[in-house]
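Excluded from the complex is one protein chain; the other protein chains are retained at their positions.
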Amino acid sequence: MQMRPMTRVLLGLACLLVAVWLVAPTLVVVPMSFNENKSLAFPPQGFSTQWYANFVNNPDWSSSFINSLKVAVLVAILAAIVGTLAAFGLDRMKSRASGLLRMVLLTPMVVPGVVLAIGIYAVYLDMRLVGTLPGFVLAHTMLAIPFVLIAVTASLEVFDKRLELAATSLGAGRLTTFRTVTLPLILPGILSGLLFAFVTSFDEIIVSLFITNPYLRTLPVQIYTSITRDADPTVAAVGTILLFTTTIVIGGGLLLFARERRT
Amino acid sequence: MAENKQVGRGAAIDIRSVSKVYGNFTALDNVSLGIRPGEFMTLLGPSGSGKTTTLNVVAGFTEITGGNLEVGGSSVVGIPAHKRNIGVVFQHYALFPHMTVGRNVAYPLALRKVPSAEREKRVKQALEMVKMSDFAHRYPSELSGGQQQRVALARAIVFDPPLLLMDEPLGALDKKLREWLQLEIKRIHRELGTTFVYVTHDQEEALVLSDRIAVFNRGRIEQVGTGRELYDEPQTLFVARFIGDSTVLRGQANSDGTSTAISIAGETVTMDKRLPGNGAPVLLLRPEKLALRRRGNGQGESGLNRLSGTVTEAIYLGSGSKYEVRLKDGSTAIVRSPLGEQSFDIGEAVEVTFAGADAKLLADDSTADQTLT
Partner (left out) sequence: MTSSPLVETDPGRVIARPEPAAKRTRKPLGPWLLVMPALVLLVAVLGYPLVSVTMRSFAEPDWGLQNYTWFFGTPVNLIVLQRTFAISAWVTLVCVICAYPYAFVMTAVGPKVRLVLVLCVLVPFWVSGVVRTLSWVILLQDSGVINTMLRGAGLSPVRLIRTQTGVVIGMAQVLLPFMILPLYSVMRGIDLRLVQAARSLGARPSKAFFSVYLPLSLPGVYAGAVIVFILALGFYITPALLGGPRSTMLSTLVQNQVLSLLQWGRGGAMGVVLLVSTFILLALAAPLMRQRYKQAGSR
């Protein structure tokens, strides 16, 4: 589209500002994490790695990290399986029924977090699931299924089902066809669903805040309580660690995906 | 596969009164067709006529709702597609994008647990047969459409199926490539000696390739025969219209049992033929059975039928000329005259002549035109 030079400059500037606004604020945790004082006031004073040491040594922090990891891994696997099965089922259903069901399965994305949280809390109180691993895994899996469903559906949509027919004609039974043709071709979708499910669980806070108890506390809950209770720069250290690990994991995933695409 | 060269090792197919009904739509209506071992049979028809459904039924992709189907002498009804050992080539190639050409072709052998040395040898042979040996390590996305289809063909024949089904395999390719691949397919059929069943809506392609052609219309087979039989002796108006050009005339018919006279817009033509059935007949004439001459230009040979008209189109074809003549009743006659005959101009008043023996009398079928357009 033709634009006047002035318009061009203004647009570029606006875009740059938005990009900075999206990315820069998060980076502020990095300098704060090396603060010498036990304070989150800006600018940080001196240089110290004590908050990283605290993250590793303080059981409140390390155990909540382990808990989050445990829950997220289980959720990723469970949600990937359940979500993939559902995506296949919807794919093979008559269009009207599948459209409705798909909407139903996506509702966790739009239900306000707190409403869901008090509901789950109420039910978990009755069933003694508060502060338990199964409790966390079930709730987070439910929240993660939409992401798996979306990712797998997207790759099923581009998957050419005539390939299954071709495999059948060449002598492959149902299972063999699935294993040798369907699965390898939709694997990127399943893997990205798995990743989304992991992140969803690892990052989930609202429901976790309600169903947590001193015995089982996840990392976001620990961060949240730390922020509300005192100005402990350990949160900044944790934030920095999370920022870099996720960047590396996702960056690696993107690279892998890009290479996969090329072939 | 020179050492495997043998004739007649294909499977016979016997389709007996097969029906396929979807809800209230009848895709196949009591279809019967026998295919001989090693034969190249083409299923020809417009879209929706049932030819692809027939192919899918034989392949095992579609369950039949009535009748029986035998491949190689035994019924395959209820046998799933992957146990039928039938090669299928699809219109859109259906090569596995995550496997190289070599692995695609080896796929059916791996499923059959063929030892790897033997597997390699047969993959090589199959790729040689389709002239794709140099591409074994490429991925399908790196190949052109024609190359992909040749790989698909190699994959469908590598496990030596006694029957190969092809569903408009050349439909997505351009004309030049299509004509060349037609000859390739013919050669491969000759070398393999297996039964080929080929689906197409292109009558020229059917004529080039086939031993016999089955013409489909509205879920039924109209006629089965060689290309020549279908052209010279069409049994139905639909077949006549679908294969080759033809002039179709309708008029008032009178038959005395041995000969028939038809009056068309005041002119009467006669022939020593009986009426087919009891409905109003149509008169069918192939372009090369018709001749043209200037009107009022003396008396022609006696015994020839004459219809007067005006030339509306004259096309020079190199090997001769093709004319369209508007007859008095408004219908159009298509005339092909060989090279060296006198030529006519558009607008000229002419007479179309033909021998009564060359005319075909067929039962009228008003649906023939509908399905064709």
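Some notes on this structure:
Each chain carries a letter (A and B) given by its place in the written order, and its residues are counted from 1.
Note that in this section a contact is a pair of C-beta atoms (placed from the backbone, for glycine too) under 8 Å apart; a residue touches a chain by one contact, two chains touch by 3 or more.
None of the values given here were measured: they were computed from a predicted structure.
Within the whole complex, the absent chain has one touching residue among A:Ile77, A:Val123, A:Ala154 or A:Leu187, and that is A:Val123. The residue from A:Leu11, A:Val56 or A:Leu255 that touches the chain not shown here is A:Leu11.
Those residues of chain A that touch the chain absent from the view are 1-4, 7, 11-12, 14-15, 18-19, 21-23, 25-29, 32, 40-43, 81-83, 85-86, 88-94, 98, 101, 104-105, 107-108, 110-123, 138-139, 141-142, 145, 149, 161-162, 165, 199, 202-203, 205-206, 210, 220, 223-224, 227-228, 235-236, 238-239, 242-243, 246-247, 250.
Here is the rule we go by: only the chains that are shown with their structure count from here on.
If you average the CA atoms of chain A and of chain B, the two centres end up 57 Å from each other.
By the touch criterion stated above, chain B contacts chain A in their complex at residues 59-61, 80-83, 85-88, 90, 92, 94-98, 107-108, 111-112, 139, 155-156, 159, 165. Taken in their complex, chain A has these residues touching chain B: 160, 162-163, 165-173, 176-177, 180-181, 184-185, 263.
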